[in-house]
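As you look at this complex, bear in mind that one protein chain is not there, while each of the others sits in place.
Take a look at subunit A:
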Amino acid sequence: MAWWIWLVMVVAALVAVTVVTLAVQAGRRSGTVIAVRRRPGGKGMR
C-alpha cells in the first residue's frame, strides 16, 4: 500500500481513540442530583 494510506489510517485511529476517550470522560464527569435520607446527628448533618 502507498505510504499515505498508512498515514490516513493512523490519523483516523488516533481520532477515534481521542473521541472515545473524551466521550467516556464526559460521561464519568456528568453530574446528577441525589436524594438521601439522614438520621438526625448522622453523617452529613451540620
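For this structure, a couple of remarks:
Heads up, the rule we're going with is that a contact is a pair of C-beta atoms (placed from the backbone, for glycine too) under 8 Å apart; a residue touches a chain by one contact, two chains touch by 3 or more; residues count from 1.
Here, contacts and distances are computed from a predicted model.
Of the candidates "Acetolactate synthase", "Nitrite/sulfite reductase", "Amino acid/amide ABC transporter membrane protein 1, HAAT family" or "Photosystem reaction center subunit H", the chain left out of this view carries the UniProt protein name "Photosystem reaction center subunit H". Of the residues in subunit A, those that touch the hidden partner chain are 21, 25, 28-38, 43-46.
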